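The complex appears here minus one protein chain, its other protein chains still in place.
Going by the order they are written in, the chains are A, B and C; count residues from 1 in each one.
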Amino acid sequence: MQPILDGLTLSPWEPGLFSLAIYGLMVLGLVSLLLFFASWLGEKKSNPEKLRPYESGIIPTGSARLRYPVPFFLVAIFFLIFDVEAAYIFSWAISYDSLGWAGWLQISFFIFVLLLGLLYIWKKGGLEWGPTSKQD
Amino acid sequence: MMNVWTLFIPELYCLLMAVVFFGLAMSARPNPRRDYFAALFMAGVGVVVALACVRLEGTLFFEAYRVDLFSQVFKVMLAMGFFLVVCLCTELNGIEERHHPEFYLFLTTCTLAMMMLVSSVELLTIYVALELSSYSLYILVPLRRGHGVDVEAGIKYLMVGACASAVMLFGLSYVFGVTHTTYLVEIIHVLPGVIGTPAAIVGLLLVLCGFFFKLAVFPFHFWAPDVYQGAANQVTAYIATASKVAAVAIIMRVVALSGGSSKYLVDMLVTLSIASMTLGNLVAIVQKDMKRLLAYSSISHAGYVLIGILSMSATGYASAIFYALAYLVMNLCCFLVVVKVSHDGSDLKIAQLAGLHRRAPLLAMALMLAVFGLAGIPPTIGFTGKFLVFAAAMEKGYVALVIIAMINATISLYYYILVVKAAYLMEPDEELPRLPVSIPTKVLTVALVTAMVVFGVAPSYLLEVARAAARMLM
Amino acid sequence: MTVYGAVFYILAGVILIATGLAITRRNLVHSIVYLVISFFGSAMLYYLFGAPLLAALEIIIYAGAIMVLFLFIIMMLRVEPSALRKPTLRQWLPAGVLGLIYVAVAILVVTTDPGSQTILETALARPRVFGRFLFQRYWLSVEIVSFLLLIALVGALYLGKAFVKEGGDQKEDQS
Partner (left out) sequence: MIVPYSHILMFAGILFAMGIFCAVARRNLIMMLIGVEIMLNAAGLAFVAAALRWQQLEGQVFVLFIFAIAAAEVSVGLALIVYAYRRTGSLDPETYNILRW
């Protein structure tokens, strides 16, 4: 039915055992480290008095966790979205030579839409934070 | 190469519209009049473009995208739905003025996505197009000017929608795992061989869940009342009409995959259809808010459409297409009245309709006809639609189902009559001024009413088109 | 059982345990940490199943960006563990029953399907091949996704700005 694309299937190559093992060890190490930290932080016997932050003997008012300013939260969201866009651009970039001009046009449109988005948040003040932005 | 892009013209036109609205959204100064007229003009041209492309046929993008009569008919319906919803936006008071371009932008992207949805014949494209349309709607709902209700509705919509789409995705992974292809054309060939295996059935049902969410069929219906009430009136009109039409189209495509050979699937669809009809109708009776009532009525109508689809015959599909069109026209007519009566953009209680026949006789008449159409009373298009759907089911021998559906239609008559009673027989507590109805609104109302009656009495032309479109599925 | 099989079972166990812990923790921060473990494990499974590019992207996007965003929001909203009510039996039960029914159906589905007994052979999708396949076959979907992300961007900005306006958090928004 659909045109057959030559060679566009999985290659008969086994996952490299050595690199997999190294990678696995690293991840397992990280996992156990995180597990250890999580249990270490979570199961400690504690009472409110012990958990209270030390502020030179003065009883703290309010929570120690300060609320982040809003623009930072927006920037985190923008980062996530552009991160995903980068993943697509990366997929194109590793095979750009075999995709030719058609691929170039496709990714150009993709990047154009991405730039539109960037322009929009710029124009609407999504990138401005701090007290300096007094205009309009 | 040139004719490849001609096939894509309606979508390209929508894309152009989206870019224009994006440009308008960038401009510093809000200007609702300019936005409205730009939207009206471009949406009107969009209908013309979609009509002009109705005879095109061909495939695009490695066969992932098929342009045929089926898809083009639905594209015309979507373009019409979009245009009519834009017509209702003369007083877009439910949304802040500086967000009007964004409102139109989201409507346009949603229409674009649904146009792609009805044309896609490949699972990945279907899924991505469905998500684009869903996300446009998720953001449209909380765009309403501060009520507090809109955020809640937006959250419920997003949460239920995200769960439904995840369930659907898992079903897709089963379907792909069983059939090793994502092209519907090939799945049709492979699936009958494996339809007996539980994995294929479970996969197909899970996939349908995602679409049932869009159509608000029984287990995924509970977002509908809240979203209908919480969203701005025009957004609700769009969700209730255009998005339902697209959902019907895609459910037909997926159900047609099974080739009518699976007993389980039919049983399941029958159950869901009965559950939706009954639940929607029974709960609608106690509603006080007009939009909530329409929401429950849409749940029951989803049940009726399913009857046509589960017949899995050319007649059944044709009747479902006809029913979708009828539903689009009738519901838009109802929402026209809702939007015009509550012109400050607030929710409309049924009691607020009192005295409508003196405040705005034309609107009252339109409301009565639309509501009778929804109930399925003869001279309207709604009766013809129900008749065709039931006839298709009888042909296949689902007598019990048709009887239950008829009982349901009778129950529904009760609450539809309540609406008409409010508009015609009840008097408001204090005297309310006449509603100003502008000339374009009058023209629009008359056009909708004429369409409802004329196509109700003489449906043969539309039915021919629907039959021809349905043949494309088989 | 080959060494790859052993790797799979170990990873599956780690992922299931980590996810199970994540969904039962009352402290959201702990949940996120366990989920990061789960996603790291999933990335290794992707690698094992011959998708190295996806493995890398899973870590970059899921563990690196999505989970960090969750953490960010949890800290920003100051969701204290005590603020979360312990779910009552009434809430657990339906979900538990639902999950059990689902698992039963899934096991039934899997065990009765003769095709699913196929032993998977190792293979690899080279990133180059993957990219070529993506952009030759599915470029329409890629463009649709670009629009989806644009919509998400515009929507998030709208909601974020509305947030600022509602709270009057730090600066006055123009209106």
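Everything below uses one rule, namely that a contact is a pair of C-beta atoms (placed from the backbone, for glycine too) under 8 Å apart; a residue touches a chain by one contact, two chains touch by 3 or more.
Computed from a predicted model, the values in this text were never measured in an experiment.
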* To do: Can you pull out the displayed chains that the omitted chain is in contact with?
  => A, B, C
* Which is it among B:P225, B:G308, B:G355 or B:G385 that touches the chain not included here? -> B:P225
* Extract the touching residues of chain C with respect to the undisplayed chain. => 1-2, 4-5, 8-9, 12, 15-16, 19-20, 22-23, 28, 31-32, 35, 38-39, 42, 45-46, 48-51, 54, 57-58, 61-62, 65-66, 69-70, 73-74, 76-77, 79, 83-85, 87, 91-92, 94-96, 98-100, 102-103, 106-107, 109-111, 113, 115-123, 125, 129-130, 133-134, 137-138, 141, 145, 148-149, 151-153, 155-156, 159-160, 162-163, 166-167
* **Hidden partner chain, residues of chain A it touches** => 8-10, 73-74, 77, 80-81, 83-84, 87-88, 91
* To do: Against the chain that's been left off, what residues of chain B make contact? List them.
  => 124, 127-128, 131, 135, 138-139, 142, 148-149, 151-156, 158-159, 162-163, 165-167, 169-170, 172-174, 176-177, 180-182, 199, 222, 225-226, 229-230
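Methods note: only the chains that are shown with their structure count from here on.
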* Which word fits how the chains touch one another: line, ring, star, complete or other? -> complete
* Which chain's mean C-alpha position is the greatest distance from chain B's? -> A
* Structure fact -> When A-C and A-B are ranked by contacting C-beta pairs, first comes A-C
* Structure fact -> Note: chain C sits from chain B at a C-alpha centroid distance in Å of 31
* Taking each chain's centre as the mean position of its Cα atoms, how many Å separate chain A from chain C? -> 13
* Asked: Hey, how far is the Cα centre of chain A from the one of chain B, in Å?
  -> 36
* Asked: Do you know which chain C residues sit against two or more other chains?
  -> 136-137, 139, 145, 147, 152, 154
* Asked: Considering chain A alone, which of its residues make contact with at least two other chains?
  -> 2, 116, 120, 136
* Structure fact -> chain A partner, complex, touching residues on chain C are 3-4, 7, 14, 18, 25, 27, 30, 33-34, 36-37, 40-41, 43-44, 47-48, 50, 53, 57, 60-61, 64-66, 68-69, 72-73, 75-78, 80, 122-137, 139, 142-143, 145-147, 149-150, 152-154, 156-157, 160-161, 163-164, 167, 169-171, 174
* To do: Quick one: which bits of chain A touch chain C in the complex? Just the residue numbers, please.
  => 2, 5, 7-15, 17, 20, 23-24, 27-28, 30-31, 34-35, 37-38, 41-42, 63, 65, 67-74, 76-81, 83-85, 87-88, 91-95, 98-99, 103, 106-107, 109-110, 113-114, 116-117, 120-121, 124-126, 131, 133, 136
* Could you pull out which chain B residues touch chain A in their complex? => 22, 25-26, 28, 62-64, 183, 185-186
